[in-house]
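Right, I'll just put the structure down here and ask away after.
With one protein chain withheld, the remaining protein chains of the complex are depicted in position.
After this line comes subunit A, so read on.
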Amino acid sequence: MAKHGADEPSSRSGSPDGEDRASEDRSLLHQRLAVQELIDTEVSYLHMLHLCASDIRSRLQQLPQGDLDVLFSNIDDIIKVNSRFLHDLQETASKKEEQVQLVGNLFLEFQEELEQVYKIYCASYDQALLLVEMYRKEPELQQHIQGIIKAVVPQAGSSGLSFLLVIPLQRITRYPLLLQKILENTLPDASAYPVLQRAVSALQDVNTNINEYKMRKEVASKYTKVEQLTLRERLARINTHTLSKKTTRLSQLLKQEAGLIPRTEDKEFDDLEERFQWVSLCVTELKNNMAAYLDNLQAFLCFRPHEFNLDIAEGPAVQYCNLARDLQLEAFLKFKQRLEGLVWQPLCSLAKALLGPQNLIKKRLDKLLDFERVEEKLLEVGSVTYEEQAARHTYQALNSLLVAELPQFNQLAMQWLGQILRTFVTLQRDLAKQVLQRAEGSMAQLPHHHVPEPAFRKLVEDTLGRTSNQLHSFQETFEKVLPPPTTQPLLPGSERQVQALLSRYGPGKLYQVTNNISGTGTLDLTLPRGQIVALLQNKDTKGNSGRWLVDTGRHRGYVPAGKLQLYHVVPSAEELRRQAGLNEEPRCLTPEPVRAPVPSIPTVNQVIAAYPFEARSSHEVSLQAGQPVTVLEAQDKKGNPEWSLVEVNGRRGYVPSGFLARVPSPVLWGWNLPS
C-alpha cells in the first residue's frame, strides 16, 4: 500500500498570504495524495479478492462445497461491485479539477449497492470464523490449508485463512476513514466539500446499517428456533441466573399492571403486533377448516354405492354405478390430490412460518421488561452493568428487527393466503366441471334424458306412486299366505268329551289348544295340544284378558288365550258321527246305563261344587266335587261376582263363582260327567 508521501516542504515565507497559499497548496497535495491512496488501495484490495476467490478457493477442493460457501460467502458479488467501482474511480483520474467531487458522487452512487453486498458478507463472517477454528484443530488439514495460502499469498503469514477472510470487512470500514482524510484536506468553500461531507456520512451510515443487520440476524437466529426441549432439559436450564431473570421480569410486569411504573407504549409496534395476530388467526383457522373439509371429503370417498350388486343388468342403475365408480376413482381422487398439493401443503408451510415471529414477539416482551428496568436503574443510579447494557441492546435489536420485518411478513402472508384461496376456488370449479361432464354423459343414456327437469320430477312422482301401490299389494299377498286355520286332529278318545262340551255350551264356545300348555299356578291348567275346551270367561279375576277361564269337561282353570284357537265343530261333528257309528256296537253291548231309577228326591235348585277347589288363603274355603254348598253372597266384598261367599261343611269362605253349579235335575251324590 502506498504510504504517505515525503515530508512536505516547509514554508518559511513570512507573509500571511504566502502562508495561506502555502497551506492551501499543502492541503491540495494531501488531498491528491489521499485520493491516490484511495485508488491504489482499491486496486490492491481487488487484486487480493481475486486471489482469494479464484486461486485459493479452487485449491481448497477437499473442503465440502457447503463449507466453501460459508467461508467465501458472496465474495463474487463483492468482486463484481468493486470492479465496477474501481473502473469508475479510475476514470475520474482524467477529470483533474473535478476529480474530488466526482469521487464523492461516486460513493453516493454506490452507497446502496455496497451496503447490500457487504452486509451479507459481514453477517456470515462469524460463521466462517467458526469453520476456520474447526480446521485449525485438525493438524493435517491445517497444514494443507497453510501450504496453499503460503503459495498464493505469502504475506498472509500464520494466521492464514482468517487473515484473508477479514479483508472485505476491513475495506468497508476503511472507506469512511479514507473519505474523511480527503475531506480534511478540502477547503470548506470548495464545491466538492458538501459532496464529500455527504459521502462520508453515507459511508458511515452504511457501516452502521451493516452492523445493525448483523446484530439482527444474530438475535433472530438465537430466538426464532422453537426448541423442543424435554422437561428434564428445561429443568436443567433453570439456574439462579435464569430464575432471577424471570422473577425480575415478572415483578416488572406486575408493577406495570398495578400502574406503579409506566409501560413503554409503542403504538407502532402494538399495531403491527395486532395485525400479525389477526394474520395468525386467519391462517390457523383456515388451516383447521381445511383439515375438516379434507376429512369430510375422505369420509365421503368411503361411500361406494357402485360396489353393491343389485343384480340389475342394465338401465339407469348400471349407469349410476358406472358414474359413481368413475367419480370416485378419477374425478374426486384428482380433486383431493390437487387440494392436498396446492392448498393444504402451502397452508401448512405458512402456518409453520408463523412460529418464528410468534417466538420473537414473546421474547421481545421479555426483553422489554428487562429494558425498562435497566432504564429505571439508569435514571436512579446513572450507570448500568455490562450485562444490563447488553440486555438493553438485545431489546433494541429485537424491536427494530420486528418493526422492520413484521410489515413485510404480514403482507407476504396475506398475499399468499389470497393466492391459496383463489386456488381453492379454481379447484372447486374444475371438480364441478369434471363431475358435470361425466354425469351429463350418463344422463344422455337415460331413457328420459330429453325430458326437462320439472316434467321429469312429476313423472317420477307418478311412477313411484304406482309402484308403491304395487309393493303394497305384494305385501298384502305375502301376509295372506295363511289359509284359514286347518282343523287340528282330535286327541284319541276325545270325541265324546267334545260332544258333551258342545251340547253344554254350544258350538261358538269351543276352542282348541294350539300348543302344549303347562300351567304354573294352582288355577292354571296343563293341557296337551289338540285338546278341546269350552270358554267360560275371556278374562281372569283381575281382568287380564290374556288369561281365559275354560272348561275341559273334567276340570276348570285358566289357560293363556294365545294358545287357543276357535274350533270349527262342523267337520268333527261328521267325524264324531262316523266314529259314533263305529263304536255303536260296543256301546250296545254294555249293560244298561248306570242311571238307576231316580228316587223321588224333590227337584230343587241346589248349588253344588262342580269342581274341586283348593283354598289358598283363610278367606277361601276348599271344595270337593259334588259337595253341596250354601251360597251366602254371590259376590265378594268389592262387589266382584267372580267370587261367592259360601258355607260348606260348616266352614265359610270364598270360592270362584264359576266353580259352582246350579243343578235343577235330580241330585245324585258324587255326580260326575259321563266319561
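One rule holds in what follows: a residue touches a chain if its C-beta (ideal position, glycine included) is under 8 Å from a C-beta of that chain, and two chains touch if they have at least 3 such contacts; residues count from 1.
Keep in mind that, in the parts below, contacts and distances are computed from a predicted model.
From the set "Bridging integrator 3", "Histidine-containing phosphotransfer protein", "Cns1/TTC4 wheel domain-containing protein" or "Calcineurin B homologous protein 2 isoform X2", the protein name that UniProt assigns to the chain left out of the figure is "Bridging integrator 3".
Residue-wise, the contact with the chain that is not shown comes from A:E405, picked out of A:E405, A:D524, A:D540 or A:D636. Within the whole complex, the absent chain has one touching residue among A:A151, A:L421 or A:L566, and that is A:L421. In the complete assembly, the contact with the undisplayed chain comes from A:Y293, out of A:F163, A:Y193, A:F269 or A:Y293.
Touching the omitted chain from subunit A are residues 216-217, 220-221, 224-226, 275, 278-279, 281-282, 285-286, 289-290, 292-293, 295-297, 299-300, 302-305, 308-312, 315-317, 319-320, 323, 338, 341-342, 345-346, 349-350, 352-353, 355-357, 359-360, 401-402, 405-406, 408-409, 412-416, 418-426, 428-429, 431-433, 435-436, 439-440, 442-443, 446-448, 453, 456-457, 459-460, 463-464, 467-468, 470-471, 474-475, 477-479, 481-483, 486-487, 489, 492, 575, 582.
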